[in-house]
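Handing you a structure now.
A protein chain is absent from this complex, but the other protein chains hold their places.
So, chain A:
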Amino acid sequence: MSLLKTNVITSVKYLRSFSVLCRKSNQDHHLKKCPILFNTQRWLFWERHRKGGYDTTIKTSNWEHLKNGLVELKHELKLFAKELKELYDMDPLLIARPGEIDLLWCFNSPTVLEKFVTTCDSDHGEGYSSCNLEMSPAGRALFHGYLDTRVPKDGRIKKAGYCAMRSKMQRKSFKRASTFDWHLYNTLVLKVRGDGRAYLLNISTEGYYDITWNDIYHYILYTRGGPYWQVAKIPFSKFVLGSKGRLQDKQTRMRFDKVTHFGISCGDKIVGKFNLEIEYVGLEFDPTHDEEFAYEMYKTDKYIVAV
């Protein structure tokens, strides 16, 4: 539930800070929106910010913070009471019956849409695409927009054109960060109605350390363009590991116990409109699927690094 007033971000700030050990090269400094530019080569793996340096904070005064906090307090106390009751019941979900789809999100009302955030490259001046997540005329969620691969001429960006929607971070009471626990399941089920384009399903498992903050497991979902809905059942073993969009040499299986986000993105380099209608996203346990991981890792000699 978003009880905060959302302010429109009028000014865009760049706070991408890099380590001292980075090399700087000559840059153009006459651009309006970007006063500080570094086109650098990173020498460390360390990530300072969880969100990659993009400043997404909404500026509110302390008084407004206090007022919003008091409004949210009642809601948080109710959540806390619910958690205590669950703890007292001591009845966790022990089994997922096969053939049953446990829905994570069923997009039949606008309130579910608030659990998602949409991003595209134009948010921070890195492109010209646009996207939106709203209810379709058929009463389901519609993720639509316009994908534009034109690169803005600021000398820094080489590629452009992405639009994504991602679930917000799971929160326990009092805004404590929590994760999904999908150890009972082994298949992701989506009922979608696409437009023939290929979309990327992203499951993010941010771990504890900054090295894995950008680890996202991808799967390409090819949609049919027709008026009929398609039910896509994707086992978790088929997801491929990528970090910051780059597929890793050393592939490992997804961890199911601490999944942080689920998202869908469109970045197939085709300029034009895209529409993806989603009815539900759910999980299933398929006992016939016993594959642990679909991608073989061959045993290499010890002098081959990073594999």
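Everything that follows uses one rule, which is that a residue touches a chain if its C-beta (ideal position, glycine included) is under 8 Å from a C-beta of that chain, and two chains touch if they have at least 3 such contacts; residues count from 1.
The rule is short, and it goes like this: contacts and distances are computed from a predicted model.
Peer 1: Just to verify: the chain that's not displayed, which of "CIB1 protein", "Geranyl diphosphate synthase", "Mitochondrial import inner membrane translocase subunit" or "NADH-ubiquinone oxidoreductase chain 2" does UniProt list as its protein name?
Peer 2: "NADH-ubiquinone oxidoreductase chain 2"
Peer 1: In the whole complex, not just what's shown, which of A:Gly52, A:Gly69 or A:Pro98 touches the removed chain?
Peer 2: A:Pro98
Peer 1: Mind pulling the chain A residues that touch the left-out chain?
Peer 2: Touch set of chain A with respect to the missing chain: 87, 90, 92-98, 183-184, 207-209, 212, 215, 250, 252-253, 255, 257, 287, 297.
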